[in-house]
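One protein chain is absent from this view; the other protein chains keep their places.
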Amino acid sequence: MKMLATTDLSPDTTAQARRVGPPILKVEHLSREFGGVLAIGDLSFSIAAGDIHSIIGPNGAGKTTLFNLVTGVYKPSGGRVLFDGADVSGMAPYRLAARGMSRTFQNLQIFFNMTALENVMVGRHLHLNTRLLPALFRFPSLVRKDREAKDRAAQLMADVGLEKYIDADAASMPYGALKRLEIARALASEPKLLLLDEPAAGLNATESREIDEVIKTVAAGGVTIVLVEHDMKMVMGISHRITALNQGRMLAEGTPQEVAANPDVIAAYLGAAP
Amino acid sequence: MFAELLQYLLSGLTIGAIYALAGLGFSIIYNASHVINFAQGEFIMIGGMASATLTASGVPLPLAIMIGCGGAMLVGVLVAKFAVERARNASTVTLIIITIGASIFLRGVAELVWGKDFKRLDAFSGETPIQILGASMQPQSLWVVGTAGVLIVAIGLFFARTLTGKAILATSHNRLAAQLVGIDVKRVVLASFALSAALGAVGGAVVAPITFSYTEMGIMLGLKGFTAAVLGGLGHGPGAVAGGLIVGIAEALGAGYISSAYKDAVAFVIILAVLLFMPNGLFGKRGTERV
Partner (left out) sequence: MNALLHGRLTGLLALAAAIAILPAFLPNNFYLDIAILAGFNAVVCVGLNLLIGYAGQISLGHAGFFGIGAYASGVLVGTYGWPPVLALVAGAVFVGLLAFLVAKPILRLKGHYLAMATLGIGIIVSIVLRTESGLTGGPDGMMVEPFKLFGVELYGEKVWYWVVGVLLVGVVWLSLNLIDSPMGRALRAVHGSEVAAEVVGVDTARFKVLVFVLSAVFASVAGSLFAHYAGLITPAKADFFKSIELVTMVVFGGMASTFGAVVGAVVLTLLPQALTIFQDYQQIVLGGILMATMVFMPKGLLPTLAALLPARRRA
């Protein structure tokens, strides 16, 4: 498995080095309701550029709804989302992608009608010539760029440890590999901000560790990562900051140690202390 | 002036009643199985053709209608069993094409069995027009509207009061939950097809004296019934009925006041307008997709 050199990304030591500039993502008084049910209510927080920032909370806390709001899949009922300083509330996902945002899905959204490589190549969409006439008539420049995209995609697959699936159909790949494939695809667009929705869900201990390594490597390359995860070991070990949600509202925020020690967080997960 | 308007309204109401029955049939099947049954119109056709041919060979009218109804129900169950249930988890496109295939197939069989000519069915109670406020109405129209009304009320009671009806409703709301409480959802789908077929067949029999029966009568009736269902909100029974009446009356008014050549286009313009501007119809609900 070919990987870039992994450094011991101990969050605190690199914290000072990283915290420069305005937050890359900011939500202000964000809310979303579905027919009377308030999934997210008056949520405000920001994410520093270069961080690995985790969102935790019990099931139904609104984590995926938050993701969908940030990535334009849902429109907010109230409040706004600021990406790189610009108000992007309710902007269509493809335009957010053009601005440097990328994500994976809790329930895999793999293109099962294509090969693994093609899945990642689609991720390169924004960097390719997607006009009709060059496509119809097979302009040489388009063919050349496509070949480059193919090589890039193969490289990305290798980076996440999927070399042996390069020629495979997506439909024939095991679940763990598909989770990594989605990450490769999300990386293909060279995003500034990567949102990972439960990347370790359904994975065993070994696979979780592999994902952990991938995330660290990606972050080391300067990409800001927002993570929704239930695997507390991963979350605690990898995050620079954590936001804890409960019932659509902010419960706590801070470094992993701060959040883990917060009594409200403990109560939400384990029930109120006697 | 008023008499003319009334005339159009009455004829619109008459045909609208058939669209209502067809639309109701669509809704019932859609509710039970999330399938749009493009063969709905053929159930109407079977009812009409069977009644016409059987009465022509001496079978008493009520019996002829019942046989036609029974035949349509049988066909409905067969379509459900062999075409629709087999492709249970297929994509929407696939299911649409299957029921389109079924409708073409049924038309082909009907052509073989009954030939291509138009068949007459005598009006149930004679042809002396009834005069109402200057407009004249065929007694058969009363039969159409009356029968449709009775059937619609009966269906309403069926869903509200009987166990089978409630089982069908439950399946339409949540197939999995219905299975978990012991409802045989496969049977429910079959029942819904049978029910819709019966509705259509009776409608076909009752409208045959007005429109004649011929093997292609189902096509337009079915498509316009679909317009009625979508207008009312797909899956909403009473909505489909309202939709049918609206489409029928709009058609009649359009033909009367604007252009009779474009009569058939009215329903399709309506459906385009509905799909583009209020896809959930008059009474339908919005849904969201979970990602």
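Miscellaneous remarks
All chains are identified by letter, namely A and B, in their written order; residue positions are counted from 1 within each chain.
The rule is short, and it goes like this: a residue touches a chain if its C-beta (ideal position, glycine included) is under 8 Å from a C-beta of that chain, and two chains touch if they have at least 3 such contacts.
Bear in mind that the values here come from a model prediction, so they are computed numbers and not experimental data.
Between the chain not shown and the residues B:M1, B:L112 or B:L163, the one that touches is B:L112. Touching the missing chain, out of B:A3, B:A56, B:I258 or B:L275, is residue B:L275.
When the omitted chain is restored, the residue from B:A22, B:A64, B:A83 or B:V145 that touches it is B:A83. Even with one chain removed from view, chain A keeps its contact list with that chain: residues 71-73, 92-94, 96-98, 102-103, 105, 109-114, 116, 118, 121-126, 128-132, 134-138, 142, 145-147, 149-150, 164-165, 167-169, 172-174, 177, 185-186, 188-189. Take chain B: the residues that touch the chain left off the picture are 36, 82-83, 86-87, 90, 92-98, 100-109, 111-112, 219, 223, 226, 230, 261-262, 264-265, 268-269, 271-272, 275-276, 279, 291.
Please note the rule applied: only the chains that are shown with their structure count from here on.
Averaged Cα coordinates give chain A a centre that lies 49 Å from the centre of chain B.
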